[in-house]
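Working notes, beginning with the structure itself.
With one protein chain withheld, the remaining protein chains of the complex are depicted in position.
Let's turn to chain A:
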Amino acid sequence: MNLAAGVQIVSFVILAGMMLGAALGVVLLSNIVYSAFLLGLVFISISGLYILLNADFVAAAQVLIYVGAVNVLILFAIMLVNKQEEFYTIPKRWIRQGATGLVCVGIFALLGTMILITPWSKATTLPFSVVENTIIEIGKHFFSDFLLPFELASVLLLMAMVGAIIIARRDFIPESMARQETISTPLTLPERPRELASSTASED
């Protein structure tokens, strides 16, 4: 084993341990701010794993999008919201928890089967060529065999942007929609009442 391979194995172990530890912290810690900061650590460890796989652009994009945008936004939301809410029991709460559990188990099963049926041995035996410039390769794939997902993703982003502009400019939405939401069934999520949302939005 030469120097490079040793460094690779050691950094893989460190990154994987850091990622698992931080991910457990996100779920198990009771302080939501710690969870949010640890989420950033999870994302950074994942980008480290991408670097180990020679995917430099993906690693940088991971940090830019997930740490720089998503995680900062989560922190922002946590720090701006200072809401004390009464905890009261919802009837038939187990339906909500069961649905969440079902989705989580489903995703886990799907990913597990994907890992099991992928022919990993091919990747190590095939004489794969070392990609010199990853960005050029990614660009080629985007405009050839991954054209449809690429275009769909851009349409999705456009939709999100239009939606954000509409929500930010409240004057497009008629005010008559205002009504008091009450938490009645286990499948409705608690929402802010409309008139409160519109009054804060018109301040800026």
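Note that a residue touches a chain if its C-beta (ideal position, glycine included) is under 8 Å from a C-beta of that chain, and two chains touch if they have at least 3 such contacts; residues count from 1.
Note that contacts and distances are computed from a predicted model.
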Name the absent chain by its UniProt protein name; which of "ATP synthase subunit b", "ABC transporter ATP-binding protein", "Sarcosine oxidase subunit gamma" or "NAD(P)H-quinone oxidoreductase subunit 1" is it? "NAD(P)H-quinone oxidoreductase subunit 1"
Identified contact with the non-displayed chain, of A:Val13, A:Leu53, A:Ile135 or A:Ala160: A:Ile135
With the missing chain put back, one of A:Met19, A:Ile46 or A:Val67 would touch it. Which one? A:Val67
With the full complex in mind, choose from A:Leu3, A:Val27, A:Ile115 or A:Leu148 the residue touching the hidden chain. A:Leu3
Footprint of the hidden chain on chain A, which residues? 2-3, 33, 37, 40, 56-57, 60-61, 63-64, 67-69, 71-72, 75-76, 79-80, 133-135, 204
